[in-house]
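Take this structure first; my questions come after.
As you look at this complex, bear in mind that one protein chain is not there, while each of the others sits in place.
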Amino acid sequence: MASSSTRGAAIDLRSVSKHYGSFIALDKVSLHIEPGEFMTLLGPSGSGKTTTLNVIAGFTEVSSGSLDVGGKSVIGVPAHKRNIGVVFQHYALFPHMTVSRNVAYPLTLRGIANPDRAARMRKALDMVKMADFGHRFPSELSGGQQQRVALARAIVFDPPLLLMDEPLGALDKKLREWLQLEIKRIHRELGTTFVYVTHDQEEALVLSDRIAVFNQGRIEQIGTGRQLYDEPETLFVGKFVGDSTILRGAASTSGNETALEIEGRKVAAAKRLPNGAKPVMLLRPEKLSLARRGKGGQDRNTLPGRIGEAIYLGSGSKYEVVLADTSKAIVRSTLDAETFAIGDEVDLVFAGSDVKLLADDENADFTLT
Amino acid sequence: MATRAIDSRDTVPAVAADDRRRWFRGQAFWLVAPALLLLVICLGLPLAIVTLRSFSEPQWGWQNYAWFFGTPVNLTVLQRTFAISAWVTLVCLIAGYPYAYVMTAVGPKIRLILILCVLVPFWVSGVVRTLAWVILLQDSGVINSVIRAVGLSPVKLIRTQTGVVIGMAQVLLPFMILPLYSVMKTIDLRLMQAARSLGASPARAFAQVYLPLSLPGVYAGAIIVFILALGFYITPALLGGPRSTMLSTLIQNQVLSLLNWGRGGAMGVVLLIATFVLLALAAPLSRQPYKTGSRR
Partner (left out) sequence: MKQPGRILLGLYCLLVAVWLVAPTIVVVPMSFNEKKSLAFPPSGFSWQWYQNFFTSPEWSASLIGSLKVAVVTAVFATVIGTLAAFGLDRMKSRVSGVLRALLITPMVVPGVVLAVGIYAVYLDTRLVGTMTGFVLAHTMLAVPFVIIAVSASLEVFDKRLETAAASLGATRLTAFRTVTLPLIAPGILSGLLFAFVTSFDEIIVALFITSPYLKTLPVQIFSSITRDADPTVAAVGTLLFITTSLVIGAGLLIGSRQGKR
């Protein structure tokens, strides 16, 4: 959870809303971030995560609600007086200044004179491993190098809070994975509170102490990566974080058990939704297994299907199984398990205890473009 | 992973800047106000007076317009003004289109030289350039010296319509080349390769792919050249003779020599209306309807 150091600032958003005309960008968002915590705001495009970041940074004024940073309200405080570091996706390095001058810029604005300024600048560039590039102009650097300079510029004035808006979004996969580790290291060394915006759930899982999942201007769930993956509270979270198989069918409940009927087959779990919402079943890929048709155990839930896609992953295989109702299941199997080919008739097997029972929600769909 | 690049629009704090812009919006008008005031005083007022006098001098009415359209000489000059402008536009287009294309196709060094050649005419005052054309075109001038040296009989160029067109086209050529170039450099040359690979001959690929994409530049260049040519004064005055007088010279003559503000004003209004009607008709053509990927 939170880092041992206490240099970071706590953030408290209470019932923050933001309207643009009739469009509601943020709808009563409440979020508490511990000092020194690495909090990721995760969600699809237009979900409100960036608006939340802009509200904290002071680029956007809230329509209603309260916002405290480090225990003090910052409503109405302009961005340049908030003393918050921001790293942008597009780097936003000043093209007419060298790397050194870019990093020294916030220090100059704070009236910090030279021996001290140069020392702090060097320390920040050292931290991002860009000390040898001080005399270069941003246009002479690669994307990854530019982003590291931008990071140095955002931390050089020791802000108690660092905001990062998809900082790795413009970089390729290998570079991203390496910089994720760098960011984690810097977070550990600084002990500053980090708020990180991304749409990439894997990135969120790698980096964060906790993750807030945004959808349509609201927070669906706040929790650690494990909590979001193992115990999703909403269908949206279940679908957005990690791979998942969703089963829908005619529901019936008896006692403490919920059953779904899918094309004549019944599957059941010893769970119940508290209210009368329409239940769906969510299963993680590693909780599903495959058997040749008719060879599945009778004690567990089975559904007939056909292999639609078989992907070899190196560490195992991933299958897409087309079920009788044309919905698709995603199954991950280990190397030593039986392998299947496209078109094979199989049974999808799972234990009732591994089922997550969630309320159906038509707003749970998101588009990736 | 599947969750790779989601639309980056929401990651850009454009929304954020929106709040700041609103603050500016009230002030934005005041930033433009001095320019508008100047425009009203030095453009609006003069044009209003010209228009007013065309109706009020020597007395109220349409008399000056009736005179203008009722005098064959004026109509001849009006027609000639349009004809010369059309010729100049055509010459500029024929000379400028291949030139602009080559500018996009060569390496950066040659491109710089070609651009400098386009800009050189701007380096020297327009009057001096016209003088140069007098030197070049006169009966004992450079061009006729060359013609004589080759053994042909000299051509009358100065004080002819041909001379005026040659001189004006040279002065206006940059206004054709620059818009053409700015459109052409956005055309992805790989589209031509694509057309070729799909079975088009080079000529077809040009006619069906390149030409349509370059048309906005052609229209933009042609409009500006034609409109500037309509109002040309110095070059026709110095290179032209009585048989190549253009409307501007006639206006100047009415006002400065004959002190007839009414007739001069009416001619001015006719020229002004012709200009703006053309502009309004042709402006929509020069908008680039398709955005092609920039090559750089």
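Order of writing sets the labels: A and B. Residues in every chain begin at 1.
Going forward, a contact is a pair of C-beta atoms (placed from the backbone, for glycine too) under 8 Å apart; a residue touches a chain by one contact, two chains touch by 3 or more.
Just so it is clear, the model here is predicted, and its values are computed rather than measured.
Student: From the listed residues A:Lys18, A:His90, A:Arg218 or A:Lys239, report the one that touches the chain absent from this view.
Tutor: Going through A:Lys18, A:His90, A:Arg218 or A:Lys239 one by one, A:His90 is the residue touching the chain not shown.
Student: In the complete assembly, which of B:Val164, B:Val218 or B:Leu271 touches the absent chain?
Tutor: That would be B:Leu271, which touches the missing chain.
Student: For review purposes, identify every residue of chain A that touches the missing chain, sorted by number.
Tutor: Counting over the whole complex, chain A touches the hidden chain at residues 57-59, 78-81, 83-86, 88, 90, 92, 94-96, 105-106, 109-110, 137, 139-140, 153-154, 157.
Student: Tell me where the left-out chain touches chain B, residue by residue.
Tutor: 12-14, 16-17, 20-21, 24-25, 27-36, 38-39, 41-43, 45-50, 53, 95-96, 98-99, 101-102, 114, 116-136, 138, 140-142, 145, 170, 173-174, 202, 224, 227-228, 230-231, 233-234, 238, 248, 251-252, 255-256, 261, 264-265, 268-269, 271-272, 275, 279
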